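With one protein chain removed, the remaining protein chains of the complex are shown where they sit.
== subunit A ==
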Amino acid sequence: MTRYLLRRIVETLAVLLLLSACVYAVFYVLPGDPARLICGKICLPDQLTAIHQKLGLDQPLWEQYLHFLQGLVAGRDYSSGPSVNHCPAPCLGYSFQTDQPVTGLLLDRLPVSLSLTLGAAVLWLVIGVGTGLVSGLRPGSLADRALTAVALAGTATPVFVLGLVLLLVFCVYLAWLPFPGYVPLTEDPVAWAQNLLLPWLTLALTTAVVYSRLTRTTLLEILAEDHIRTLRAYGVPERRIIGRHALRGTLTPIITLFGLHVGTVLGSTVLTESLFGLPGLGKLLIDAVNTIDVPVVVGATLLSGFAIVVGNTLADLLYHFADPRVHLT
């Protein structure tokens, strides 16, 4: 187990290092000059040069990347004008556009993304697995067909449309909920949940179908397997067959998918975030890409990448507990 975890950690670090190098390389090749965007509508050549120097963009790419790695290990110093700001290790650098330390920006946005993703994840798991089980236990029934149709409609509707419709219905016509904004959990848990309800629903409804379909098919497959037939032949009560044996087997692929999914969704809910005015990681990343804010792009990508790797590792661990035949090596 310890060896397994150690190996995973080393692998994770290697993946993240590669990821950061790739992002640097991509932005170096892409056209556009972040200094130009910082400089204002009319920009004199000397000002542009000064900004290049300030951002370190006058150095060759490999040197910029080396400084980045140095910052990760030892921290970096930045001139604020009258004084020098120290960015302690692990320093992901300063944003080109907002002059804020990237670590601060990420930590600022992380609670928003976590709130959105984890809440939605619980919902889509409950909705997806729930409907999947109902469908799978009574294949071909009216409930199965109705749920399948609803689930498909949910996925087929783009986040933007579903979100706007929910907003119109619940905030405009029924006026049951306020227009969402982000309220930190620590400030007011009730307002937090109230404000996040619609974003959660939007995200969950567009995602749940995958779980619903997966649960249904896996359950049907397992129910048709030999060991279930044997149990039935022994006269084991159906409730027990399903609860003890079939469900457990159904869970394994769902865990794998869920681990991957949560990690991926964490950094990629930009549409939901923009629609509901939630300043999360996705919006940070897309804004940074638009303004060629390389340090923020690198930071946000690393964090998203980290989340995916961690999600995967957790899924593997859970997999092991759900199905002891799986060994962690």
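Here are some notes:
One rule holds in what follows: a contact is a pair of C-beta atoms (placed from the backbone, for glycine too) under 8 Å apart; a residue touches a chain by one contact, two chains touch by 3 or more; residues count from 1.
By definition in this document, contacts and distances are computed from a predicted model.
Note on the omitted subunit: UniProt lists it as "ABC transporter substrate-binding protein", one of the names in "Transcriptional regulator, PadR family", "Putative tricarboxylic transport membrane protein", "Formate dehydrogenase alpha subunit" or "ABC transporter substrate-binding protein". Contact with the chain that does not appear here is found for just one residue of A:G56, A:G130, A:P253 or A:P279, A:P279.
Interface note: of A:D99, A:E225, A:E238 or A:D323, the residue touching the hidden chain in the full complex is A:D99. Touching the omitted chain from subunit A are residues 31-33, 36-48, 50-51, 53-54, 79-83, 85, 97-100, 158-160, 164, 167-168, 171-172, 175, 178-179, 181-182, 270-271, 274-277, 279, 283-284, 286-287, 289-292.
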